[in-house]
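Here the complex is missing a single protein chain, while all its other protein chains stay put.
Right after this comes chain A.
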Amino acid sequence: MKRIIAAALVAAFAAAPAAQAHGPTRKKVEEKVTINAAPDKVWAVVGNFQDMSWLPPVEKTEGTGGNQVKATRTLTLKGGATVDEELYKYSAEQRSLSYRINKVDVKVLPVNNYSSTIKVEPADGGKASDVTWDGAFYRGYMNNDPPPELSDEAAIKAVKELYRSGLDNLKAKIEKGNS
C-alpha cells in the first residue's frame, strides 16, 4: 500500500496511460473479510458509490449520478493522483455493486481494463457480514514480455494489497463504530 501511495506522488506528474486493450491473459483477484456487523450496516458504507473514504489511499471522492448505473466518481489519492471510475451494476437487494476504472495511470495501479465487484453477504445468521471484493484486470504492460513493474505478478500483488488494506480498514472502521 505504501508503495502505491508513493507511486501516486510520482504519478501526479506522469503522462496519461495508453489506450486500454484486450490482451490475452486477464487475471483475477479475490479478497474477503468477515465483519462483526449486520449486512445492512456494512452495505450502508460499501453501497455508497460516492464515498470511498474507507479505502486508505483515498483522500477525496467526487462524482455524479449517485448509485445509478453509469454513475461516475473520481478518487483523489493522497499525493494527488486520480482514478476515474464508473458504476456498471448495482443491486441493493443483493448488496452488490460493480464498477470499472475508466482512467488510471499504471504507475498508480499497474493494471489495464480493470473491473471490480464488491458484495456483502450475511454471515453467522445475519449478525455478521462477509464482504467479498473481486477484481478482473490485465497487467500494466499490454504488449508481450513486460518489464517487472508492469508484469502479471506486479498487477496481482498491487490489487491484492489494495483490497486487503481496504477490507481490513473497512472492518476496523465499522467494528469500532459498534462499540
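Assume a contact is a pair of C-beta atoms (placed from the backbone, for glycine too) under 8 Å apart; a residue touches a chain by one contact, two chains touch by 3 or more; residues count from 1.
The rule is short, and it goes like this: contacts and distances are computed from a predicted model.
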Hey, which one's the missing chain according to UniProt: "succinate dehydrogenase", "Acetolactate synthase small subunit", "40-residue YVTN family beta-propeller repeat protein" or "Teichoic acid transport system ATP-binding protein"? "40-residue YVTN family beta-propeller repeat protein"
Consider the whole complex, including the chain that is not shown, and state which of A:Asn36, A:Thr72, A:Thr117 or A:Ser165 touches that chain. A:Thr117
Could you list which residues of chain A touch the chain missing from the display? 21-28, 88-89, 98, 100, 115, 117, 134, 136, 143-144
